[in-house]
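I have a structure I would like to understand better, so I am pasting it below and will then ask my questions one at a time.
Removed: one protein chain of the complex. Kept in place: all other protein chains.
Going by the order they are written in, the chains are A, B, C, D, E, F and G; count residues from 1 in each one.
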Amino acid sequence: MADNGIVPDWQREARIGVGEAVYCGGKTAEQILRITVLADERKHSLLLTKLEPGRFAELDAGAQRRLGFDPLSHTAVLDHGLPTPIPSRVGIVSAGTSDMPVAVEAQRALAFHGVSAPVIGDIGVAGLWRLLDRLEEIAAWRIVIVVAGMEGALFSVVAGQVPGLVIAVPTSVGYGVAAGGATALHSALASCAPGVVAVNIDNGFGAACAALKLLRGFREVI
Amino acid sequence: MADNGIVPDWQREARIGVGEAVYCGGKTAEQILRITVLADERKHSLLLTKLEPGRFAELDAGAQRRLGFDPLSHTAVLDHGLPTPIPSRVGIVSAGTSDMPVAVEAQRALAFHGVSAPVIGDIGVAGLWRLLDRLEEIAAWRIVIVVAGMEGALFSVVAGQVPGLVIAVPTSVGYGVAAGGATALHSALASCAPGVVAVNIDNGFGAACAALKLLRGFREVI
Amino acid sequence: MADNGIVPDWQREARIGVGEAVYCGGKTAEQILRITVLADERKHSLLLTKLEPGRFAELDAGAQRRLGFDPLSHTAVLDHGLPTPIPSRVGIVSAGTSDMPVAVEAQRALAFHGVSAPVIGDIGVAGLWRLLDRLEEIAAWRIVIVVAGMEGALFSVVAGQVPGLVIAVPTSVGYGVAAGGATALHSALASCAPGVVAVNIDNGFGAACAALKLLRGFREVI
Amino acid sequence: MADNGIVPDWQREARIGVGEAVYCGGKTAEQILRITVLADERKHSLLLTKLEPGRFAELDAGAQRRLGFDPLSHTAVLDHGLPTPIPSRVGIVSAGTSDMPVAVEAQRALAFHGVSAPVIGDIGVAGLWRLLDRLEEIAAWRIVIVVAGMEGALFSVVAGQVPGLVIAVPTSVGYGVAAGGATALHSALASCAPGVVAVNIDNGFGAACAALKLLRGFREVI
Amino acid sequence: MADNGIVPDWQREARIGVGEAVYCGGKTAEQILRITVLADERKHSLLLTKLEPGRFAELDAGAQRRLGFDPLSHTAVLDHGLPTPIPSRVGIVSAGTSDMPVAVEAQRALAFHGVSAPVIGDIGVAGLWRLLDRLEEIAAWRIVIVVAGMEGALFSVVAGQVPGLVIAVPTSVGYGVAAGGATALHSALASCAPGVVAVNIDNGFGAACAALKLLRGFREVI
Amino acid sequence: MADNGIVPDWQREARIGVGEAVYCGGKTAEQILRITVLADERKHSLLLTKLEPGRFAELDAGAQRRLGFDPLSHTAVLDHGLPTPIPSRVGIVSAGTSDMPVAVEAQRALAFHGVSAPVIGDIGVAGLWRLLDRLEEIAAWRIVIVVAGMEGALFSVVAGQVPGLVIAVPTSVGYGVAAGGATALHSALASCAPGVVAVNIDNGFGAACAALKLLRGFREVI
Amino acid sequence: MADNGIVPDWQREARIGVGEAVYCGGKTAEQILRITVLADERKHSLLLTKLEPGRFAELDAGAQRRLGFDPLSHTAVLDHGLPTPIPSRVGIVSAGTSDMPVAVEAQRALAFHGVSAPVIGDIGVAGLWRLLDRLEEIAAWRIVIVVAGMEGALFSVVAGQVPGLVIAVPTSVGYGVAAGGATALHSALASCAPGVVAVNIDNGFGAACAALKLLRGFREVI
Partner (left out) sequence: MADNGIVPDWQREARIGVGEAVYCGGKTAEQILRITVLADERKHSLLLTKLEPGRFAELDAGAQRRLGFDPLSHTAVLDHGLPTPIPSRVGIVSAGTSDMPVAVEAQRALAFHGVSAPVIGDIGVAGLWRLLDRLEEIAAWRIVIVVAGMEGALFSVVAGQVPGLVIAVPTSVGYGVAAGGATALHSALASCAPGVVAVNIDNGFGAACAALKLLRGFREVI
């Protein structure tokens, strides 16, 4: 079990267009450290996701300094020469304030890969005017990452109004029958608006990866 | 087991404001017939719900004639002097054409109790203009029965736009994760718009009963 | 991301009859503080729900003083000139002592909007006499908010006995198959008593909003 | 695979107090026939449960004649000298007309073993007076088999009012969230009334067996 | 809200044979104290269940002294003259060591009501000899409370071997697909052995109440 | 209820890039006919999905002739001058023969909108060589619609090997724990390969719409 | 779409030790026929599983003659020179008569690959003596395929008594909480007996394949 069985897929970005990120859920501080060491050896930048503040605090001071940690989105970045993000036709909308951590996870994952994308927050359908006020802006995007918990009605409303592809990111915000995000996820998948696609609950990173694959496939921005 | 154990609650309307209806799911044609006979003996009008066309066809010709059967909503009415429905501040909206059977079940249950209510069909959120076109009309209602399947986004959108109480009736329309209506039901209950209440899946009759109790409680119309 | 993406829907009360409340689940102390600052700037009163004592304790002392916090119901009130609640034809019944937090959440949400409503506690059906003793009082209400966990049998029993509309609030009280409140919720929705409507598990606030919309729609009290 | 792998447990009644019955769900007509032949050879009476009318019709005319089939409860009896049922302190109550097939399954299973038990039908809690009218009678029973679908509120109400043991038989009557009987089952198990026990959904036979084991254990009747 | 809405059902034991116990799940220390005070005023003994050690520790020292607390079963007893338990034909078997807390909850609830019952522990079916060794003893009981988690195979095996009524108490012991006790519960309900009845997951108290109702109904012991 | 409440969203294609299709699940033959009449009046081409052969057979002969029906994919096309499909960088792969109906639904929906896309069938991972043989071809696509039921492992394997965006279409193929398609859906959403997006179970049409929105957004082909 | 996208994995047996079988669920008669034609061309024997009698009846008379169809297990065999099965250390036990179709599916799949295995039927734990009578025989097997529905207690009991590996095949036999086989499956997976492994519900074929891989890996019989 040399290297604790850790075999990073360094070739992933060349092969499929997005690099390997480190999902920190279920990993020990020791395992996370070992991966950053391997990356340092290769001068390979690294994005870490779902890194709980408590786990981050277990890392040694040096590692903490080297990692750019964002406590809202639970992401960290090991920077070995990342490019400055440049504007794109991708944007993010977030239904409520509680959904912001996931929206920012998507934004940070895009930025890590050189893509700048705005976040429009707090436009849940209970106050429809908030969405309608920003509709022209959103309609200009080719890819619209929509982040929403509870009943996830925002996915259908946006998808019915704008031509861009809606990538739905259901969140675990809510309680009772909403808890866990299953209702928001199912709302995205059962949407009456055609063409909505979804990623896993709270998976802002996944939505960003999908957007990146498209931008690269269609030779936009990057 | 005299009378096959059938003990109608004839006093229900006097006690709680809505009369006993006959839920025909799981009842044999013989049991349904026996109840109509008991009602005939008392000259008691009767509403039958969830009466499958196949079950209706098993009834004898006389019973079929006496019952006003509606094949779309699977309801039937035994009329021993029902009042002519009069206008109310209650209305029904339906997300899609496939939801109409449930919307009409609600409408027929209201009419049976003397209340006339319009149905506005096919205003699902994928084409938001259809709802916005009718918004003024809907905003004038005190009770808005919203019937929707699939992801049930309509519940939140209507509830965020109009002052009337939204009674959500999720329907079993859809497939995959929508199937059975659970997603639409959970969307209603987890709505980000405050004050949405829900009844069981496909239960247009229940929504009508809730409206009737309110109209009577607040001494409107009836 | 100016204002952290927080865009309160201040017009909500004018539009639909109940104002925006702050659901504190999943919000950071910083986000909650920011919203109260925005409300202070407009002299806008604010109701906060699902505010865990631990989260409340993270707020600075000034904010803690300005917020009227109730540790039983996890609600807080920012008061910029709220009216004194006046009596209504709305009442609340609670099945057990463990359900009181949710019953009080409903009561506090009504009071915030100027409506006074009594709570009758501990009348679960295992001791039916407790309900029958209070039946006359309950039968005089136009809206009966029933709060119950475990098997939620109280919803059907009350709804079968009184003319007022039963708004069922299932609670997460119980364990095993009751856990999470799904059984109580399903009991409300599948009730054999006609016209029961339900809100999400533990959603006392939602039941209050439904009642408020009705009182306003029918021009009662407020 | 001699005898098609059929090995009846003829000693069961001697060992545990109730005999082997033939659960016909998932059995072919051929398999059912073979078991009746084995029973005939031993002059062993036999109870068959969940025997669909369509399956019964596939049996040859001789077998149909020899089996006392009840199309309501889907039970059949092969009688090689069964005793005349005698009265007991066991009774059955049924919430609605649609629950009668399961109530009668329990009644027939008791009768097969020599125990006579009355069925009181149609006393669902939506009309509580129907239960209160019969309360004295029910309170005299030592074992009360309660059969109810939908929300199953009857289990708790009866158990809170009478001293006999309530054996809850949830039924699959209902639709939407009730469908399949899970809500009624969970209501029985999560009851706020102490001491309710439950059997599987639609399992009237199982409730009868439990009652029989008790009557024998306590040397009552049989 | 005088008395915090607490209305104990003191008449319950007279009416149905088992007294009101205090389910402490979801109750504050203050609410629990208030109930013990009400009981003290009436010299009414009291059984408390699901009392977490942490919650017990929040009570004042006087209350802690007055309550006989058992940390294994999370039960406590307020004793105002309880009878000495006397032997019965009821017994308890427990599949594994991890199931003992629930088995002891049942045992303590029986003892509170004056009934002594042995617990035979650690006889899970993986080592069938452990059950067979004790079979004669168990076969002499009229009521067998079987406590088991994981796959709950013990319910069927015992019920197929002994004449007493098996009351299954599924426990939340296990992980993965067993977690929460649903698998053990469903095993009890779907048992191929006739006449098994079940109570809620971890509900040792409920099983004891069922046994007590039977003992009283059949005039045994008590 | 003029026009049976049918209000087609004719402007949808102009607004969001894909036109309204007619989901025939839950619609009566009469409702379907009425929609085709409305389309004929406007010379508007129409795609019908989830049109069961039995429902199609209920339409009158004229309608049957006018509709190009495909019994494998349960789709039909009303053609008022559709363009000839032209090649694109979109392709479809299907795990097994049983998944072909859904793959062809996607293919037909693309063709209806003027996009030609190949289907590579029967490349499930149990025989990995079948996928590896076609990998170069698939790696050239910008959008890869992957159709798979059972455990849906194909989604992850393809997404880990090619740069195009994988749109996963889980199917209801399989039985036991696979039945209904939930396992395949969850596999797509929980994929260890970054950037997989999913649509509802059996929703080939939805995957095609997502692809069309992208092609239009990025000004490819159409 | 030449050959309808059908690409059999003829090399599978050489590669992994068991050949490709044709899962007929969800396949049209036409697709099934096409596969048999492809097999005939190569003189390749073929096992077909989950072939409903109704689907079999749709095949042309020639195909029906060429296929050895077993209506109990819904399997068919296209024989191009299969070997005569020879005895092995593998055996099958079945809990009840209703489980025999799945047990025979396993037996036929073994025989197709040249392995003869006995089936011991009807040894459910409700009558434990039936199992104990055959224990010596079962204890001699190296692999024990146990087929059981309902609560699946047999898996644990057998696994605790014999040294051979228990491969559990849960079946969909039962109703209520057992329906679909989930309870039996979970019982197998949560078994207190160490080392039980499981395959999908009703998947007798899968259990046979696992046994075949082991026999080949360990160079037994074949």
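Criterion: a contact is a pair of C-beta atoms (placed from the backbone, for glycine too) under 8 Å apart; a residue touches a chain by one contact, two chains touch by 3 or more.
Every value quoted in this text rests on a predicted model; they were computed, and no experiment measured them.
Novice: Based on the whole assembly, the unshown chain contacts which displayed chains?
Specialist: Visible chains that the missing one touches: A, E, F, G.
Novice: Could you tell which one of F:Thr49, F:Ser88, F:Ser156 or F:Asn203 touches the chain left off the display?
Specialist: Considering all chains, including the one not shown, the answer is F:Ser156.
Novice: Could you tell me which of F:His44, F:Arg66, F:Arg134 or F:His186 touches the chain that is not displayed?
Specialist: F:His186
Novice: Considering the complete complex, identify which of F:Pro8, F:Gly26, F:Gly127 or F:Gly204 is in touch with the unshown chain.
Specialist: From the options F:Pro8, F:Gly26, F:Gly127 or F:Gly204, the contact with the absent chain belongs to F:Gly127.
Novice: Quickly run down the residues of chain F that touch the omitted chain.
Specialist: 95-96, 124-128, 150-153, 155-157, 159-161, 174, 176-178, 182-194
Novice: On chain E, where is the contact patch with the chain that was removed from view?
Specialist: That gives, for chain E, the contact residues 72, 94, 96-98, 100, 103, 119-123, 126-127, 129-130, 149, 172-179.
Novice: Where does chain A touch the missing chain, residue by residue?
Specialist: Given the touch definition above, chain A has residues 1, 4-9, 11-12, 20, 23, 25-28, 31, 35, 50, 172, 180-182, 185, 200-203 touching the missing chain.
Methods note: only the chains that are shown with their structure count from here on.
Novice: Provide the labels of all chains in contact with chain B and in contact with chain E.
Specialist: The shared contacts of chain B and chain E, listed by label, come to C, D.
Novice: Moving only to chains each one touches, count the minimum steps from chain A until you reach chain G.
Specialist: Tracing touching chains, the least step count from chain A to chain G comes to 2.
Novice: Which angle of rotation, from 0 to 180°, maps the CA atoms of chain C onto the equivalent atoms of chain F, to the nearest 5?
Specialist: 180
Novice: Using C-alpha centres only, name the chain that sits farthest from chain A.
Specialist: Farthest by centroid: D.
Novice: Please determine the option from E-G, D-G or D-E whose contacts repeat those of F-G, over half of the contact pairs being identical by residue number.
Specialist: D-G
Novice: Nearest whole angstrom, what separates the Cα centre of chain A from the Cα centre of chain C?
Specialist: 34
Novice: Calculate how many whole Å lie between the centre of chain E and the centre of chain F, each centre taken as the average of the chain's C-alpha atoms.
Specialist: Taking the mean C-alpha position of each chain, the two centres sit 55 Å apart.
Novice: Where in chain D do residues touch two or more of the other chains?
Specialist: 12, 96, 126-127, 159-161, 172, 174, 176-178, 182, 185, 189-190, 193-194, 200-201, 203
Novice: Please list, in label order, each pair of chains that touches.
Specialist: Pairs of chains that touch one another: A-B, A-C, A-F, B-C, B-D, B-F, C-D, C-E, D-E, D-G, E-G, F-G.
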